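Excluded from the complex is one protein chain; the other protein chains are retained at their positions.
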Amino acid sequence: MFTTQPFDDDKLREECGIFGVSGADGAAALVALGLHALQHRGQEAAGICSWDGAMFHTQRAQGHVAGNFDRPEVIESLPGATACGHVRYSTTGETSNRNIQPLYAELASGGFAVAHNGNLSNAMRLRKDLVRTGSIFQSTSDTEVIIHLVATSNYRTLLDRFIDALKQVEGAYSLICMTPEGMIACRDPLGIRPLVMGKLGDAYIFASETVALDVVGAEFVREVEPGELVIVSNGELRSIRPFAPLSPRPCIFEWVYFSRPDSISEDRSVYSVRKAIGAELAQENPVEADLVIPVPDSGVPAAIGYAQASGIPFELGIIRSHYVGRTFIQPGDKVRHLGVKLKHNANRKLIEGKRIVLVDDSIVRGTTSLKIVQMMRDAGAAEVHMRIASPPTRHSCFYGVDTPERAKLLAAKLDLGGMTDYIQADSLAFISIDGLYRALGEANRTSVRPKYCDACFTGDYPTPLTDQDETSSVDQLAVLAERVG
Amino acid sequence: MFTTQPFDDDKLREECGIFGVSGADGAAALVALGLHALQHRGQEAAGICSWDGAMFHTQRAQGHVAGNFDRPEVIESLPGATACGHVRYSTTGETSNRNIQPLYAELASGGFAVAHNGNLSNAMRLRKDLVRTGSIFQSTSDTEVIIHLVATSNYRTLLDRFIDALKQVEGAYSLICMTPEGMIACRDPLGIRPLVMGKLGDAYIFASETVALDVVGAEFVREVEPGELVIVSNGELRSIRPFAPLSPRPCIFEWVYFSRPDSISEDRSVYSVRKAIGAELAQENPVEADLVIPVPDSGVPAAIGYAQASGIPFELGIIRSHYVGRTFIQPGDKVRHLGVKLKHNANRKLIEGKRIVLVDDSIVRGTTSLKIVQMMRDAGAAEVHMRIASPPTRHSCFYGVDTPERAKLLAAKLDLGGMTDYIQADSLAFISIDGLYRALGEANRTSVRPKYCDACFTGDYPTPLTDQDETSSVDQLAVLAERVG
Amino acid sequence: MFTTQPFDDDKLREECGIFGVSGADGAAALVALGLHALQHRGQEAAGICSWDGAMFHTQRAQGHVAGNFDRPEVIESLPGATACGHVRYSTTGETSNRNIQPLYAELASGGFAVAHNGNLSNAMRLRKDLVRTGSIFQSTSDTEVIIHLVATSNYRTLLDRFIDALKQVEGAYSLICMTPEGMIACRDPLGIRPLVMGKLGDAYIFASETVALDVVGAEFVREVEPGELVIVSNGELRSIRPFAPLSPRPCIFEWVYFSRPDSISEDRSVYSVRKAIGAELAQENPVEADLVIPVPDSGVPAAIGYAQASGIPFELGIIRSHYVGRTFIQPGDKVRHLGVKLKHNANRKLIEGKRIVLVDDSIVRGTTSLKIVQMMRDAGAAEVHMRIASPPTRHSCFYGVDTPERAKLLAAKLDLGGMTDYIQADSLAFISIDGLYRALGEANRTSVRPKYCDACFTGDYPTPLTDQDETSSVDQLAVLAERVG
Partner (left out) sequence: MFTTQPFDDDKLREECGIFGVSGADGAAALVALGLHALQHRGQEAAGICSWDGAMFHTQRAQGHVAGNFDRPEVIESLPGATACGHVRYSTTGETSNRNIQPLYAELASGGFAVAHNGNLSNAMRLRKDLVRTGSIFQSTSDTEVIIHLVATSNYRTLLDRFIDALKQVEGAYSLICMTPEGMIACRDPLGIRPLVMGKLGDAYIFASETVALDVVGAEFVREVEPGELVIVSNGELRSIRPFAPLSPRPCIFEWVYFSRPDSISEDRSVYSVRKAIGAELAQENPVEADLVIPVPDSGVPAAIGYAQASGIPFELGIIRSHYVGRTFIQPGDKVRHLGVKLKHNANRKLIEGKRIVLVDDSIVRGTTSLKIVQMMRDAGAAEVHMRIASPPTRHSCFYGVDTPERAKLLAAKLDLGGMTDYIQADSLAFISIDGLYRALGEANRTSVRPKYCDACFTGDYPTPLTDQDETSSVDQLAVLAERVG
């Protein structure tokens, strides 16, 4: 089987995007638009939950937002002025609808819906404790732990129960919750995953990225701050900070790959930061060459930055098809061994005889870097120099990003020479971690209180990893996941 | 309803792409790959017909090649070493499967399948004559006329009957036909629509563009020449030229927009020609500005050419979403009047306060040029200068391209000043027809024997337009199309 | 695999039912109801064609009328006061939509639609001649021959062309045709297949059986007579008889099995005739027994007649499930050899120790008679006597009934003793052909001009069998059918 997504197969995957609206008629339609703009954060499934003042309504679907939540009958089945939604990239083979968020439960205090971006690093430990006292789980999602902690909390008000629950969890979470009383948006104390706040008329909007505010015409207000709970009830907004303050550690990979280039964070566009990374990369790792060629589409901004800094012309040497397929069958032996390319094609006339600089955002397993270098050579490139707009990815993420196990990360197995040989490039260079911090406007990285969570590059995890440490629990999770199917 | 395809809505549409394989086991799998690479030439429907030495097999489907012809059970139902296929852009509302090609008929001589790229300009006249003598049409496609002309021809051999049929039709046609004896590929005497020939091992491949050869790993051999019939039978290829020779007039719009940038024609990549058009455009129509911004994705190569020629930096000022939807419902009045953009978003931080040159390939109705200029202004652009990489489109095409009726073409209604006002740009300029010919490596256009069919720009149609002249027949076609539903 | 239809598998199959309405608003809705009432005549596919005064509209679907033509959007797509429809039992594996009737063609005179119940016995011969002169067939249906004969006829008016066509075909046909001028209903000169006429207000209705008049509330007027063409145009009805008169030979098997018991023909209900057949069967073939048990559901009326004539009580000894499935998988070896019965179950407490008379309408292959006798023995029956309400079925039908090839007909292979042994009954008896005629109110059958077509019992075919005689053409049909797929 040939896939049309050879280059996308070797990326880290953001697992989720979330979007919430409080106080706008037809809120679900806005959520659908917002989720569509966040589709790059999760393509496997989507869900929306709305509250019409009397009842909650939920729709979930495998697949994209478009094709499901652009159908009028679906949106009309989600009435109300408050709604939240979720797009999900599922890491396991689970095709069940049970894990599609927002999750919803009937508590004694009424309905409670949660959309979660992130991952709890002690979810298995908490789950085992809860099951032992009689809680029955509906899903294999770590998010459900939060709901059961709220349901069984000894505090009286829902807000106190919710804070009680959050104080028991560790890891990364940006949450949008709905109750009959209103909407709660919050971020974990380190602010590992993003969450921004906007305004559309009188309505409040929460979203993983600013592009989702743009699509509905909302004005960006500010980020939800690390450790902050923002509560919207009866049109009033209030903020509480129940946690001891910590230095934030937002995910650095949002800048490298996850966020859309037109999103804005810390008053900079992601596009301009990626260009700055490309420029920094050119300065750290110059090379004599004729053309700078981006690996489409994620390498484009860094490639433009590299080209502008180096003076080497930027050219489209790889053309990407807009039409996606999955599994064209193999048309016989003769073709099997040819470099069949369904989604990308070399711009042969351009490349022939040229020394080229290929710019990509990252290398994960390295399998597709190998293929793309080969594609350039097949098209007649004289030299192929690979430049990577992030440091070597050497560690797994446990905060809501789908990373292969460490043993499959190319940079965890090989040194620079080994990697260069593996992908068969004439040269290979990564931006340094300090260079990356500089491109982000910082001084060099400091090992004490670095400004970002960069554990995938450095192995410096900002929270405990309880479930990882209780190794047996990992296996147990696998069993659980399979059992329920 | 909001569509995510606002900018694509205002393009001319190639109506078809064709692909054929003679002499490779599992031919249908190759055809599926080839059609996938030609998907940009027709997205509404696709079909493949195969011949296994004893029987013909056909599969047709609404929608893309991927999703239909990447399913193993579909390809396995198309056995044999000979196969051809077709992608179609349907101009009318006809959702019926009857018009999906390849068309197939049982003639007295055996099965006969045809895949057609182009349009016959006397199809209605011929159809009326055929129906009068008892021919029964299955489709509203002009292609079926060819089959009935073959079936009722007084010649004896199938080849003579086929040539007899071709001599009666006028207009544009690149055809791939299958009979139990072999495959016939041919182009009309003017070569209006493209058709290339390749080789994959011992097998012969025919395709609308070279990118479809690339995807199956076939080697480009040469173009099928205008007026040439190439016949492959029992692994032997022969060529006949039954028509009086004419100066070719290939479609110039293939260079401007239809063909993929990585296709190669006349030994030049389409990408490099489009860059040359952009450079010529910069020389003819310079402007003081800070950024050159392509209208994605079709304006990118010309924008790179414009930037390189003018020295103004190339930047991605408009970000395009990869996720396509159709009809998100309107989320209430407040949002309706906001510039909701589902597929494109301005890179606001980049554009703010800048003088920008927008580069697009063509203007058809002008409606989306207006929207995109507005999107730039909303993002804070100081000046917006629109540059178009083709001359004003003033005339309809009758050779297989979906053009709006003349009254809807902006350039047929307004002069340059009027158009500039309409799209609300600070300036607007088109490349001249001579400039376009120069970018293509010609001297200026000559009104006698121009090298291309450029009727959409000049109104100079290279064939009679019989059906257009018999005005009543046009209405009748509409009636026919509707009747059969 | 187990099927839930073990007893239905061994029946002759009527291949079609037809229904037409001329002159009632929303005609298609009436046709849908009528076809639903005729569903027993063809369960594989259905189609409706309507004429709204300006255009023809057609919908075809695999499967039942319910589930397809009870959907409002389907009926609304079939506007107009004239419509006809067809239910089809397809004899081959062809799943293509091409063969679903009504067939439709654009002739020089305008649109022409045909729904056909019956089978032409010289279709292959005519088809070959037509293809030779350039006609292109869309389907493998014999019905399409009629359309091409009309299209290529040398007569001028459509009616003359239609009669010209009918004069060239041989075999069985009841037809409902639609043209822009009106509706034509006709029956072949022998009236082999049924067709009745009714009235609903000012509208004329045509149907295969009177039950379809009942369902729409129409009043039965009379049968369309053998060799008669009834033409409805502008609300006026006229009748013409273009054929030399012949003694009619309507199908006798309609009385035995095909027609619904609540249909009325020749002023008798089919139910009462079947009871009379059962009574005659009891007189011809009495037996000492405790219970008369019908093979459900088709054996019920004859069993009631048998019980009333013999004085043996009628009891439901076999219970039939209403829920139909196709292919439950085999649940392991232990069960495979047990008599798993998904659709029928013996009423064990009733049967235990009893001498039973099983009454069925016919025996085709005999495979299910064997199973049902076995089921009775397993339930403890002391004796099992099988009585069949038709003579032995020894010959194939070529007039629109799906019969197995002769070699598979039990009665063509074995004498009565052999059949009794095969099905393992204590005794087996069939009604005599004379008994059957008597139950129908006739004197005994006369070999000269018998009143019915009873070829399946007697081998006395009332028309030539041209295609059967030209043996090679039969094989060619098979090839054609497969080729086109």
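Per-chain residue numbering starts at 1, and chain names A, B and C are given in the order in which the chains are listed.
In this text, a contact is a pair of C-beta atoms (placed from the backbone, for glycine too) under 8 Å apart; a residue touches a chain by one contact, two chains touch by 3 or more.
Given the structure is predicted, the values throughout are model-derived calculations rather than measurements.
Considering the intact complex, the chain excluded from display touches A, C. The chain not shown here is touched by just one of C:Cys177, C:Ile192, C:Ile264 or C:Val287, and that residue is C:Ile264.
For the chain left out of this panel, the touching residue among C:Ala32, C:Cys84, C:Leu107 or C:Ile363 is C:Ala32. Among the residues C:Ala108, C:Leu200, C:Val221 or C:Leu370, only C:Leu200 touches the chain that is left out of the figure.
Of the listed residues A:Ala61, A:Val74 or A:Ala151, the one in contact with the hidden chain in the full complex is A:Ala151. The hidden chain makes contact, of the residues A:Ser22, A:Thr58 or A:Ser269, with A:Thr58. Mapped onto subunit A, contacts with the missing chain fall at residues 55-58, 97, 104-108, 111, 131-138, 147-148, 151-153, 479-480, 482-485. On the side of subunit C, touch with the chain left out of the figure occurs at residues 2, 4, 24-30, 32-33, 36-37, 39-40, 43, 64-67, 69-72, 75-76, 200-201, 211, 214-217, 260-262, 264, 268-269, 271-272, 297, 300-301, 304, 308, 313-316, 319, 321-332, 334-335, 338-342, 345-350.
The rule we apply is simple: only the chains that are shown with their structure count from here on.
Note on chain placement: the centre of subunit A and the centre of subunit C lie 62 Å apart, centres being C-alpha means. Our note on geometry: subunit B versus subunit C, Cα centroid distance of 51 Å, whole angstroms.
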